[in-house]
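Starting off with a structure, shown below.
All protein chains but one are shown at their positions in the complex.
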Amino acid sequence: MEDIASFLSSLIRMSTPLLIAGLGLVFSANAGIVNIGTEGFMLLGALMGCAGSYWTGSAFAGAVIAMVATMVFSAVFAFFTLNMQADQTVVGAAVNIFASGLTITLNRIVFDTTNGVPVIETFNAMPIPGLSSIPVVGVLFNQSLVCYLAFLAVPVVWYIMKKTHIGLEVRSVGENPRASDTLGINILATRWWTILLSGLLSGLAGAYMSMGQLSFFTEGMVSGKGFMALAVVVLGCYSPVGVMGASLIFGAGMALQYRLQAANTGIPYQIITMLPYVITLVAVCGFIRKSRAPAATAVAYTKE
Amino acid sequence: MAYLELKHVTKRFGDLVANDDVSLTVEKGHIHALLGENGAGKSTLMNILYGLYTPTAGEIWLNGKKLDIRDPKQAIAAGIGMVHQHFMLIPALTVIENVMLGYKEISHFRLNLNQAAQRFTALAEKFNMPISPWEKVENLTIGQQQRLEILKALFRNSKLLILDEPTAVLTPQETDTLFTLLHQLTDEGLTIIFITHKLGEVMDICDQCTVLRQGRVAAANLPISEIHSHEQLAELMVGKSIDLVTHKAPAHPGDTVLEVRDLHYTDREKVSRLNGLSFQVRAGEIVGVAGVDGNGQSELVRCILGLLQPESGAVYVENADVTGKHPKEILAHGVAHIPEDRYKMAMIKEMSVNENLILMSYDKEPYATHGVLHWKEITRRNEELCKKYEVKTPSVAEQAGRLSGGNQQKFVVGRELDRAAKLIIAVYPDRGLDIGTTKYIQSRLVEERDRGAAVLLLSTELDEILELSDTIMVLYKGRIMAQIPQKEAQRETIGLLMAGVQVSGSAAVTEGGTVC
Partner (left out) sequence: MEHKLTGAKLGRLVDKIYFPLASILASFLIAGAVFALMGFDPVAAFGGLLSGSLGNLNAWGETLNKATPVILTGLSYAIAKRCGVVNLGAEGQVYIGALCAVLAGTELNLPAPIHIPVTLLAAFVGGALFGTLPAIMKNRFGASELITTIMFNYVALYFVHYMIAGPIKDMESGSNFAQSKQMLETAQFPRLLAGTRLHAGIIVALLALLFYQFFLFHTTRGYEMRVIGLNSTAGRCAGMNVKSNTLLSMFLAGGFAGLGGACELMGVQFRIMENAFNGFGFDGVAVALLGGNASGGIVLSGLLFGALKSGANKMQMKSGVPTATIYMLQGLIIVFVVGKKMFDYHRLRKADSKHPAKEAA
C-alpha cells in the first residue's frame, strides 16, 4: 500500500510538467505550430525559476519570473517563425542550442556553484484537508498548488477550445489559415499569442521540474521532456483531455523508472533510465496513426 | 447612382501589374459579369474589393460612400461577401463552426452554436438549400460546399456578393440551379459580381459585363443587349480574333492499349471511391472522362498508375496485367502522365528546368549509366526539347519555379509527350492557362492521337471534353454512367449523367443543337 501511494504521488509529480507544457502546446499546435523549442523553454524556465526563488525567497515569485522569462524568449521563436517565416523545426532547434548555452552560462554566473548547491524555496505541498487523509489515494490531494492548477486547467482549456470564438479561431488558423484570413481572423496575431502562451506555460513546467520535482537546477536537466510534451500533444490528439491522459501514461513510465531504481532489482540504472524514452518511442509508433495533425501544421502563412 | 464604383484601381506585385487603371460601375440588383482569361486580373481585382489585397492606387465607392478597405473584416462589415474559386471552408470543422468563424455579432466570447444553428437553418430553408449545421464540411458534396459558402455570406448580411468562377465545379444542371438562386438573391435586393471566363454564362445570366485583358479594362459596363456573339466577347477577352475550335480529323482507333476491368477502390475512411469501372482506350483515340470533381477521377488515375492499390479488378496496358505493380514498372510500359496539379505532382520548382526535364527518365540511358548521371548529354537533349515544345526559358539552368505557369505546363507536357508514349493520361492539362497555351496543348494531344497514342483525358471543363474526345465517358460516384461517341454526345444529357441521372438510350439523342 505504501508502495502504491508513493507511486501515485510520483506519478502526479512526473506528469505535471508534461501536462502544463502540453496544455500550452494544445493552443500553439492547434494553430499549426510545431515548437520543438519547448525543450529549451523548459530548460530556461527551470533555471529562471530557481534564480527567481533564490533572489526573492519565494518559489511562486520564482515561477512568475520563469514564466515571464520564457515568454520573452518564446517571442524570439514567434518572431523568426511567423514574421520571418523561418522553418519552425530549425528555429526550435536553434532555441534549444541557445538555451543550453544560456542556462549553463547563467547558472555559473548567478549561483556560485563552487561552494555547493544553494538552498532555495521550492513548491510546498498543500494538503487538502480531509481528502488528503484518505488512505492510498490521499497522496493525490497532498501536492503543490501548481499540480492542482494544472489538472484543474484541463476542463478550462477544453471549454475554451470547443465552446468559444477564441478556440474556434485557433483551430481554424491551424487547419486553413487562408480561409480564416478571408473571414477577418488575424493569422499572425493568433499564432503569436498561442506561441507566447505556450512559452509561458513551458516556463512554468520547467520551474516545476526544478522546484517541484527537484530542489535545484542542474545543467541539461530537462533531458528530452520538452520533446515528450510534444509527443503528449500528438498522442492526445491535440485535445486537452487527451493530453492529460498521455501525460499520465508518460508520468507512469517515469514513476516506474524511479520505483525500479529504488527497488534494487539488479537491472543497471542506465538501462532503467532509458525507460521513459523507450515508452515514448513505443507510444509514438503504436498510437500516432489515430492522431491527425491540423492541416496547415508547420506551414508559414504568406498573405498574398 | 451606381451601387459600386471602382475608380482607376491599380495593383502592382513587384514588376507585375495585375490591375492597371481599372474602372467599372455596378448597378444595384444587377448581376455584373467580370470576364477575362486566366491571369487577366479578375481575381486580383475582386480580392482588392474584398480587402485581401491593398490596391497600389485607386478608389472604391460603395453606395455613395468611399470605402477604405484594409482587410476582409472591413469588407464584411461593409456588406461585401465573396465566394472564392477555391472554397474557403475548413473541412475538419462542422458546417455551423464554419459559419460562425469570425462572426461575433451574437457574442464575443461564447460560440452559442445552437442559437446560430437555428438562424442558419431558417436561412438555408428560405433559399431552399438544406444543409445540416452539424455535418462536417468534409462530408459535403462540392455543390453543397458552394451553397454553404453563399449561406455564409448571407448569414453575415452581405448585400454585395462576389462569386469567383462559381460554375467551374458544377454540372450544367447544378449551374442552372445556381442561376435560379442568383436571380432569387437579386430579387431580394442583392447585387452580384460574377467572375467567369465562360462566354455562354455571361449571355445567360448577366445584366452587364466588364471585360479585363492583361490587367486592363477591354470593355467596361457593357449592357448585355450590346453583346451579339461569343466571338465578339472572345475578341475583347484575348485582343485578337481567335479560332475557338480545335481542328481534328476523324479518329482511326487501333488495338486496345489500356483496359480497365471491374476496378474497385475503397479509401482509408472506408468510403468506396471506385465501384466497378470497366472501359478500354484504343490506340489512336481520345477517351474523355467527364464528371464533377471528386467523383473518382483522381482515384482512377492513381489506380492505373500504381499510385493507389485497387481493392479488386484489373488494369492492363497492352495486354500486360499491371494491377498493383509499382508505378515505375507501369510507366515503363510506355505510359505518360500529365497530372492534375503540376506544382504538386509534376515539377520541383526549386530545381532547374534541366533537372525537371529528366524526372521521368533520369535512370534510363542515355541520361544515366550504372546509376551515374551524364549532365552533358542531358543538357543537350533538354535544350532540344525546350525548342521543340516552345518552352521560353533563358537557359535550361533556370529555376523551374521562375518560369511562367504556361511555360511550366509546356515543359511538363513536352517531357511527357516527347517519350512517344503508348498511353497518355492527361488530367486537367490546361487548368489555369490562357487560351493560346490551352489551344497549343490541345492540338498537341490531338497530334499524339494521330501518331497512334491512346489518350485518356480528364477534365472538369465539359466543353473541352466534348471538343477533344472521340468517346466520352461520364463518371459519377466512382461508376461509369455512360460511354457515348462524340457525334452522339449532348451537353444536356451529359450534364444529367454527371449528376447521376440515368438517361435512356433514346433520350440521349433528343434536341438538336451543336456541341460547344
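Should a chain be cited, it is by its letter among A and B, assigned in written order, with residues numbered from 1 in that chain.
Basically, a contact is a pair of C-beta atoms (placed from the backbone, for glycine too) under 8 Å apart; a residue touches a chain by one contact, two chains touch by 3 or more.
Since the structure is predicted, the reported quantities are computational estimates derived from the model, not experimental observations.
If you put the hidden chain back, the residue from A:Val76, A:Ala125, A:Ile166 or A:Ala295 that touches it is A:Val76. When the whole complex is considered, the residue among A:Ala93, A:Met126, A:Ile166 or A:Val241 that touches the unshown chain is A:Ala93. Touching the omitted chain from chain B are residues 12-16, 18, 38-39, 41, 43-44, 305-307, 326-331, 337, 339, 343-352, 354-355, 358-360, 362-363, 368, 371-373, 375, 379, 394-397, 401, 404-406, 432-434. Seen across the whole complex, the unshown chain contacts chain A at 34, 36, 76, 79-80, 84-87, 89-91, 93-102, 104-105, 108-109, 220, 223-224, 227, 230-231, 234, 268, 270-271, 273-274, 277-278, 280-281, 284-286, 288-289, 302, 304.
Note that in this section only the chains that are shown with their structure count from here on.
The part of chain A that touches chain B in the complex is made up of residues 163-166, 168-169, 171-172, 175-176, 178-185, 292, 294-295, 303-304.
Chain B contributes residues 47, 50, 52-53, 71-74, 76, 82, 84, 87-93, 97, 100-104, 107-111 to its touches with chain A in the complex.
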